[in-house]
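Worksheet for the structure shown next.
Excluded from the complex is one protein chain; the other protein chains are retained at their positions.
Up next is subunit A:
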Amino acid sequence: MTKRRIDPVTGTETTGHQWDGIEELNNPLPRWWLWTFYATILFSVIYVILYPAWPLASRATEGVLGWTARNDVAREIAEVDASQAQMREALVTTDLSALDRNEPLLAFATNAGAAVFRTHCSQCHGSGAAGAPGYPNLLDDEWLWGGMIEDIAYTVRHGIRNEADPEARWSQMPGFGDMLSRDEIATLVAHVQALPGGQDPLAGPGGALFESNCAACHGADARGERTMGAPNLTDAIWLYGNSDEQLTDVIANGPFGVMPPWGGRLREAEVRAVAAYVHGLGGGEAPVADGTE
């Protein structure tokens, strides 16, 4: 059966296989291909022994090297973390108000803070930090509790109106729904809406109502009071909006915006980094005495 046979048409040897008179020609493969094939088999056997390979019910065989991709990632993260230890140390010990004079440290803090912001802050304040009704826009130049870098760091560290941190920033605007009549609230809404346009806070039909109910916190000039997180009512920025409905709701029910404290969850270096990032978003305030810019 295996006698050599030459196909008369092509002059090529056949393998001796026939199907309905059709013969298979034999153009032999180079032998080194065969050896290459054996080498790949040998490689796969060694690989299966050394590395994770066979899938089992809940996990795969481990391989004698004990290699996993997770360990690689963990090691790389630890390496990066270790390489940044010095910068973190410097950030924790530095005077934050002087951070803008230390260019490499500021660059490090801004980049690290951007990562912290995207992970922990963007859920409420938005990935672009533009905020949402009730969640302040961090890009503008109005700050409820202060816009200097230390103020921002304190707010991040302790949060606002939360029970978890005794040092949290705290204040509460009462709901005036029980104290004032509907007409009085309507008068106040119209009064407050007119404040940015130059309306005297203490004059006009709403002036008396404002003086007795609002001026204690928002000030007789309606410019707000940062120690109490009371917003400036004379500017163009409205945390909850300035339509009739929105302002009526705020005055009648009293807003109570909560921010959790991050001091326990983030490292101090991360708190400072995110403060530096937010401060650098375009609205950060510099100490008044520092007249360098």
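FYI, a residue touches a chain if its C-beta (ideal position, glycine included) is under 8 Å from a C-beta of that chain, and two chains touch if they have at least 3 such contacts; residues count from 1.
Please note the rule applied: contacts and distances are computed from a predicted model.
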| item | value |
| --- | --- |
| Complex member absent from the view - protein name from UniProt, among "Cytochrome c oxidase accessory protein FixG", "ABC transporter ATP-binding protein", "Cellulose synthase catalytic subunit [UDP-forming]" or "Aldehyde:ferredoxin oxidoreductase" | "Cytochrome c oxidase accessory protein FixG" |
| Touch with the omitted chain, as defined above, among A:Met87, A:Cys124 or A:Ile237 | A:Ile237 |
| Per the touch definition above, residue among A:Gly11, A:Pro55, A:Pro133 or A:Gly198 touching the missing chain | A:Gly11 |
| Absent-chain interface as seen on subunit A, which is shown | 2-4, 8, 10-16, 26-34, 126-128, 130, 137, 139-142, 196, 232, 235-237, 280, 282-283, 293 |
